[in-house]
Each structure stands twice: as C-alpha cells, then as structure tokens.
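Report on one structure; see the data block that follows.
The other protein chains are all here in position, but one chain of the complex has been omitted.
Right after this comes chain A.
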Amino acid sequence: MMLAQAISGEAYRALRNPRALFWAYALVPLFILIFGLGIELAVRIDSKMVPPTIEPFRLAIRSLGAGGNPIAQLFYAIGAAALVANEYRWESWRLIGPRNRRLNLILAKFMVYLACAALSLAAIVAVEFFSAFVAGLAKGTPVAWNVDGGPGWAALAVAWAASLAELAALGALAMAGAVATRSLLGGAMPAFLFALGQSLLLAFAQPPAGINRAILLPVHAGDMARGWAQGGSGGDALAGAAMLLCWAFVLIATAIILFSRQDLSRE
C-alpha cells in the first residue's frame, strides 16, 4: 500500500517534468525515427537491392537492440540517475523522505523509470512500424505484417521484454551510483562506461563463451534474451533474461541498502 502511494507521488512528479522525460526517454525513439526514415527514403529507395517486402516486425525487433546500444543507454542511464540525483541536488529528500519508507521511495523511482523505459521501447516499435509504412508507400513495396515464418507479435513482445530487462539492469546500476555519489554524473557515467566497456569487450576481446559470458555482460545477456525472437535458442533466451533480472535485482537492492543507511544530513 505504501509502495503504491510512493509510486503515485513519484509518477506525479515525473510527469510534470517534461524536459527530463524528453531527454531521457523520447530522444532515442526520435533519433530512430529520423534516421530510420532518412535511411529508408534517401538510401534504400534508390537501391537496386529493394526487398520484395518490408517486414516491420523484424525491423522493430532489430531496433529494440537499442536497449543494448551504449549511446542509447547513456540517455536511459541519465533518466534513471536523474530521478534519484535530483532529490539530492534540490535537497528535496527532506520533503518526501519522512512521508514514506526509504525502500519504497527508491523502488517507486525504479518503477517509474521502468514504466518510462517501457513506453520509450514501445515508441521505438511504433516509429519502426511507421517508418516501414512510409517506406512501403514511398517504394511501392508491400509491407508484410507477420509473413509466414517471420517474426510476429509474440517475438516482438519477447524482444521488447528482453530490452526492458536490459534497461532495468542499466537503470538499477545508474540509481545505485547516484545514491552512492549523490550526483547525476556519479550515476549516469559508471552505467554508460559499463555499457560501453561491455560492447568493446564483446567486439574486440573474446570473453568466456555461454552462460559465464552472460553473467559478466548484461548486454550479452540482452542479446541472448532477444535472440529467441530472431530464431535463437529458447534456453539461451531464458538464461539471458534470468541473468538480466538478477543484475537488476542485485543492483537495485544495493541502491536500497545504501539509501536506507544514508544520512540525509544536507538534503
């Protein structure tokens, strides 16, 4: 009950801060829309390699991989860290701190972040569908809404959930950092650098294969979880999703423990 109240208060505040919502959650879908349309219309329209059909589900699932893109993750990390760090910056913990449990206050912020991230991912799917529709019109190519053998709504939902789990782990890390350092940079930068480091490691080094690799690298766990939607193994997908949830749980628990023991002596 008290958690629902904390979420209600947090959502009320978050929805009244459109600038923060835009930078953290709307910019990535907007970027994908602009560049997606640009590529579809400016490049592929003149290409001799125009496919016979456009598969919006496959495009959307591929786009949801933005959840694992370090640049996109930077914006989501800023969004997560800002929810926490701004309370320190504005010294407003003293206003809401005595009104609910500290556990609930952090969980509420995490839930609101997840809701915003979920909507942002949904917006990515929507802009991909829109881009595919516009590209189909421009090229005179039929749009294939779930062609036989191709991915459909179920695969899209799995990819969406996998990307959300990946952003959950990222957001939890950003929030833990923001609590520990009481700052936005202290939350967002470690999360961004961690995401970048994982991508570089995956690209240039050869970390241990399989499940161990997933444990070390949430971004790989995200790829594994999304893999099923693109024809990969169901077992790997489950393992990847489980790893992501473990990462998220451990990191948000860390944030809660740190916050519960913290003196809000200036805030």
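Assume a residue touches a chain if its C-beta (ideal position, glycine included) is under 8 Å from a C-beta of that chain, and two chains touch if they have at least 3 such contacts; residues count from 1.
To be clear about the criterion, contacts and distances are computed from a predicted model.
Chemist: Please identify the absent chain by the protein name in its UniProt record; candidates are "ABC transporter ATP-binding protein", "MaoC like domain-containing protein", "3-oxoacyl-[acyl-carrier-protein] synthase 1" or "NADH-quinone oxidoreductase subunit D".
Modeler: Not shown, but named in UniProt as "ABC transporter ATP-binding protein".
Chemist: For the chain left off this view, which of A:Phe22, A:Trp90 or A:Trp153 is in contact with it?
Modeler: Of the listed residues, the one touching the omitted chain is A:Trp90.
Chemist: Suppose we count only contacts with the excluded chain; which residues of chain A make the list?
Modeler: Against the missing chain, chain A presents residues 1-2, 5-6, 8-10, 12-13, 16-17, 19, 86, 90-102, 104-105, 261, 263-265, 267.
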